[in-house]
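Okay, handing you the structure first.
Left out: one protein chain. Kept in place: all the others.
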Amino acid sequence: MSNIHLLNTRKSQSSEIDSILRNLMSIQGVSAAAIIDNDGFVTHIHRDSEVNTDAIGASVQVVFGAAARSAAHVGHHGTNMVICENTEGYILSTPIDAGFILALVTQRDALLGRVRFELKETIPVLKKLFSSYLAN
Amino acid sequence: MLQNTKSDYQIAQQQILEGIVSGEFEIENRKDLGPLIPIRLFQALRMVALGSNVEDILGQGAPSLVYHSGQSLGLAMGKIAAANIDKDLETYVGKIKMLCRQLSIGLVVPDRVDLNAGVLELRVDECVSCAGIHNVSAPICHFEAGMVGGIVKTFFNRNVKATETKCNALGDKTCLIRVDLM
Partner (left out) sequence: MHWFESQLLALNKLADKYVVSQKKPAANIVKSSADMRESRGQFIEAVQALVDNVSKVKGIAACTAYHDGLILAHSKQALNIDAFGAAVQESLHAAQQSAEMLNLGDIEQIVIVGTTNKVAMLSVGPLMLCIACPKHINLASALRQDI
């Protein structure tokens, strides 16, 4: 495969990842959608207002890791989603592939089932996109 | 009455960083033992307390925490080095090299600086975290990667992604940290 073809494939995959995040942002109450790598670095983000990406990236990884570990302590293996319910809204994080996590920040008026449904349906696609994106 | 909003760890952090900024390495209450500690004690803190123990609790979140911790130190070091240098990269790097040597973090050597591509690669020879450690399966100096990331971030005032691409503990004889400017 030529380098140009690989570059185009990567570009279209990256733009599809952006479209997915934009779509998640269009759900009522969603204020930020981000993809975080295994070092806690925010690789893609769409948001309504300024957020400290370094801090949120590391925190999401830490919270997800801690939740997955506590699940393992009670014999639950394979953490599919961590939901953090706050007074002002929710933070939902879902693993994608190779340590990457998709995180959504919502306001209180977000419909949890709507956001969760969209996340659950989006993850298999993101997994495919990422495994191909990382392989290229 | 004003409430102290700083945690005890933040208070300690401030005192440690002020000690580093002052360049004064003598320390009170260490009359006989002095300011230096064996490297293995540092490594125990880094690889056990901030390594395997954190991993036990945080699982895949551990490297992020370690990277973030290193980044905080790097940001503080960057502020020290960036003072009064009029944004001169060479002077900045010189001050960072000196600071890393003074603190025995390692010998920092710029390996590649390609600002057009937005990539910098810095070698950390004699890295304090992984010296004398062997047979790991992936780079383990997330703290140093975060630190270098924080240092570069401070100078360029841009988001960066620092990745350790070579590690002494992997048998690479040095640690190489690649920093991508975002």
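Every chain is named by a letter (A and B) in the order it is written, and numbering of its residues begins at 1.
Please note the rule applied: contacts are C-beta pairs under 8 Å (C-beta built on N, C-alpha and C of every residue); 3 or more make two chains touch, one makes a residue touch a chain.
Since this is a predicted model, take the numbers as computed values, not measurements.
The chain not shown here is in contact, across the full complex, with A. Touch with the chain that is not drawn comes from one residue among A:Ala55, A:Ala72, A:Ala98 or A:Val125, which is A:Val125. On the side of subunit A, the interface with the absent chain consists of residues 12-13, 16, 19-20, 23, 111-114, 116-118, 121-122, 124-125, 128-129, 132, using the contact rule stated above.
We take it that only the chains that are shown with their structure count from here on.
With each centre defined as the average position of its C-alpha atoms, the distance from subunit A to subunit B rounds to 28 Å.
Subunit B meets subunit A in the complex at residues 56-65, 67-68, 71, 142, 145, 159, 161, 163.
On the subunit A side of its complex with subunit B, the touching residues are 38-41, 53-55, 57-58, 61-66, 68-69, 72, 99.
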